[in-house]
Every structure is written in C-alpha cells, then in structure tokens.
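Attaching a single structure in structure tokens format; questions to follow.
For this depiction, one protein chain was excluded, whereas all remaining protein chains were kept in their positions.
Chains: A and B, in written order; residue numbering restarts at 1 for each.
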C-alpha cells in the first residue's frame, strides 16, 4: 500500500508536530499529575515516537496490536493516553488547515487522518477496558477465595469466619474451601462464624445449612456461631429451619461447646485442678 | 466384583476400593447383611474414601444398607465421604439424615464405641 499523502505530510513535519504536541500536553499536565515532571518528559517522547512508528509502517493490524501492547505495557493512565491521541489529532488538523490547500483536498486529508487515528483510539479504549475487566474479574475471584479461609484453632477444631454478602457463586466456593479444609486438618468440629455477614435472609440461611449438611456428610460437625439478636429475629420471622445444627451467640461459647462435644475442656493451670470452663 | 468385609471383634469393617457399579453395590448389600447375621456384629464401618461418585441410586442402596443393618441389630457409620461427593449429594438433595458419619476408619470405630456406649 502506498503511503497516504497525509502520512507523508505527518512524517515530513514530524519535529514540528512533536514540539506542538508537547506544548499541548504540557498545558494539560494536571490531568495526568500522577506522573512526575522528568518521567513525563521521557514518557511523552516514547509515546509520540510509538505513534510515528506505527504511521511509518503502513499501519497494519499487526503493527497496531503491537503499538497497543507497548503503550498499555507502560502502564500509564488511560486518560493520559486518550488525551495524547486527541492532541495528536488536533496538531495534525491544525497543520492541514494551515497548509492553505483547497477545501476538497483538506477534507480528503481530514478523512485520511481520521481513518489513521480512529483505530488507535478505538483499540486503546477496547484493550484498556478488557485489561481492566480482566483485572477486576481476577481480583473478584481472588477476593472470593481469600474471604473464606478455614482456620485451624486447635487439634480437631477449626473456625470459618464468613465476611460479607454470600451469593450462590460465593457459597459454592465457601463450601469447597470448607470441606477441603475439614479433610486437610482432620477437623472434628467446625465453627461457622457469621458475625461478619450483614444480612441473613432465607437464601443465605439456605447456603449455610447446605454447608453444614455437607460438613456432616464428610464426617465432621458444624456449630453456627456469631448469631446477633437481629439475626435470630430474622431467622424466626422468616420461618427458617436451621435443622439440627447447634447455634451459639459467640465464638467463645462455640469453642466451649465444641470442646465438650469432643470430650475436651479448657483447664486453667493456676486454679485448683479440675476447675473447668 | 466383591467387596471384602473384615471382622474385628464384634465390628465389621469394609473399605470400598472400586468404582461402585449397580451390580457390585447390590452384591455388597447382600454380603454385608449376611455377614452381620453370621457374625452377630453390633457395629459396621463402611469407608468410602476411594469412592469418587455416588449417584442417587448408589446413595439409596447405601441408605438402605444402613437401615437394614439396624434391623439386624448393627449400627453403621459411613466414613471418608469425599468433599466432591458430599457436594454432589447435597445438589441431589440427599442428606443421609440420621446416618452417622466420621472422617476416617479410625474415627468411625471411635464413633461406634460412643454410639454403642462401649
């Protein structure tokens, strides 16, 4: 493909474009104030070089992907990048207008310029969004996995503190973590602590009951702890059947109960022997 | 395929090591009930650690075995149900209510002792 006249124009006036572009960028600096002065100097150089590289090379899709890869890899704010492309467009527009060519020719130049720069702009937005969406979904998943750890407290006893809202997807992960943990630590009793669950509706209760039932199937036992008064009220008002699972108001009471279940007790050393909690 | 059933004092212990197809499961039901009858065992531990899948049919057979054994005077504890199996049973709506469970064979025997007050 032969280079479009506008590309020839851009390449011929390169140094001029760069100077003007940088001036504009300088004016807009506060919008990208995250980057400090020295970095911005080199950053701007790199960025505008990348655009010229792309234009010089017949603007193939490959080159464009390559350009996006390199630009995004630099990790600059999207606002700075889109701004840069906008300003580039403005500088080139000005050049075209100043050239005092015929109106029809100017329009052709404009159209050619748009065809040139639009893909950069669109790809930039697309790639950035998909990278961003990716990151969000990875983080969401990581959060889901992290937020339901099974903590072995002592031999045969573990606590699973539930924090935040429990939807169906999260409930599945929680159950898997819970059961794998029970097996790994040979846990006889698991305390599920719902202090950190803001709302317990029928749905959440259903998930918790299922978890407790699954725990029983693998051969361990569940005690539900951290029941606040308002949760007790909702449970009764909604007519939720907790099944045969024991509940305790606090983690401490739950631990005492669990010890009792496994024929153990806390014995204080400095008290007369045999005094049990 | 027959699943071996071991006698230990007045308990029977059995570890299911094969993929449970229908024939094997039915055969196992027969064998276990006969063995309880023969030996007068009062407790049974069925260890399922190696079982990778329990569908509704096999679950029914297991539940039936537990109830039938009880009629013959033997308490049954199921042990070693895997997490993945437990989760599929929950999805199937199967809770094995009233069937005692334990983490492994050893704790299963312990559980029998407690349940039988030995």
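By definition in this document, contacts are C-beta pairs under 8 Å (C-beta built on N, C-alpha and C of every residue); 3 or more make two chains touch, one makes a residue touch a chain.
By our rule, contacts and distances are computed from a predicted model.
According to UniProt, the chain absent from the figure is "Serine/threonine-protein kinase RsbT", selected among "2-oxoglutarate oxidoreductase", "Putative ABC transport system permease protein", "ABC transporter domain-containing protein" or "Serine/threonine-protein kinase RsbT". Interface note: of B:78, B:94 or B:109, the residue touching the hidden chain in the full complex is B:94.
The hidden chain makes contact, of the residues B:34, B:56 or B:114, with B:56. Of the listed positions B:12, B:46 or B:85, the one in contact with the omitted chain in the full complex is B:85. Where subunit B meets the chain that is not shown, the touching residues are 19, 21-23, 52-57, 59-60, 82-85, 87-88, 91-94.
FYI, only the chains that are shown with their structure count from here on.
Within the complex formed with subunit B, the subunit A residues making contact are 175-176, 179-180, 182-183, 186-188, 210, 213-220. Listed in rising order, the residues of subunit B touching subunit A in the complex are 78-83, 85-87, 89-90, 95-96, 101-104, 107-108.
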